[in-house]
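Omission of a single protein chain aside, the complex is shown with its protein chains in their original locations.
Let's turn to subunit A:
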Amino acid sequence: MALDAVFRDQWGRVLATLVGILGDLELAEDAAAEAFAIAAERWPRDGEPTNPTGWLVTTARNRAIDQLRRQQVLAAKTKLLARDLEAGPAGPEALMDDTAAIPDERLELVFACCHPALALEAQVALTLRTLGGLSTEEIALAFLLPFDTMSKRLTRAKHKIRDAGIPFAVPPDHQLPDRLAAVLAVVYLIFNQGWGGGRVDLAAEAIRLGRALADLMPDESEVLALLVLMLLHDARKAARLRDGQVVPLDDQDRGRWDMRQIDEGRALLRRAMARGRTGPYLVQAAIADLHLYQPRDWRQIAALYGTLARQTGSPIVEMNRAVAVAEIDGPEAGLAILDRLDLDHYRYFHSTRAELLRRAGRDGEAHHAYRRALDLAQTEPEQRFLADRVAETAPSV
């Protein structure tokens, strides 16, 4: 395996273990970076060690110990470390040879990084840096922000974790659902940012994070479901755009869908469904799956959007249900649902409504709705598409 790939796979695991030992994210990150730099220099020359994780953890830990010794605050920093030091060199050597002895503390790390006392943008950046192993430059690039801004954001978040005493721990049972929802929201936000087409493939990063979480929490149906949702959406990536135009699902070239990824998603979906609990990500994953069949089962899709609307209370979900209902009972039935929604600020509300009005033969109203959507459109492909519709529905003079 290429060294880069090994590093990316090891980073989160090594960093989490170091935070567990050192109790300080910034110190752990510096030490991990040093260890990875040493590895990059030595491994190609001397060969990869039999236990790369152990080697990296041990090397980083020794570096951190050196640094703490220099600072002479060793005892104050961590009791655990002090105990290891007393144990002498046998400790680190033993660690190097035995992967099983290294606890996997990535979950503790991700729950600290997605703690609600941190701003969402800080949670996102920290998760990409720590568990995802992206560099500060890459994260800045992905979010189209100057390096300094991203660097400050990360430093501030790490200092807050340290100074405010944000726990490096998996939350207790009574807090777990809320805290897990926060972690999943961060990953899904990263995935959705990935559709924006930045220079770093954030969708792929989010899927990597989703896989790590599914690996760490194989019994949480919502964790599996989020991974399914991302896999199924991502599988259609190559077919979504043609000549810079967004291609609607029904017009997409199915030959360009990644069927292997869809099969993987479906197998995971069955596993998630077998867990019994039906959370919002599971419902969304099931809907994403139903959308891939031809013809689409609009009744089932409408029913699931209904479930999701009750779970989330989201008017956007209700808007999607209206589209499904229009397919079953005709455009007027869909419009009846839309007219109850307060989504005047939302551009897709107007394009959705316009489309149903057009199908209902109400061209005059459709024309106005398309114009409203065009006013709110943000991307060029959208503007081109809507300008065409506005022209089509223009009243003949």
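Just so we're on the same page, contacts are C-beta pairs under 8 Å (C-beta built on N, C-alpha and C of every residue); 3 or more make two chains touch, one makes a residue touch a chain; residues count from 1.
We take it that contacts and distances are computed from a predicted model.
Within the choices "Daunorubicin/doxorubicin resistance ATP-binding protein drrA", "YCII-related domain-containing protein", "LVIVD repeat-containing protein" or "ABC transporter permease", the name that UniProt assigns to the complex's undisplayed chain is "YCII-related domain-containing protein".
Remark: the omitted chain is touched by one listed residue; of A:39, A:118 or A:338 this is A:118. Screening A:4, A:46, A:163 or A:243 against the full complex identifies A:163 as the residue touching the chain left out.
Contact residues of subunit A toward the unshown chain are 115-119, 122, 156, 159-160, 163-167, 171, 175.
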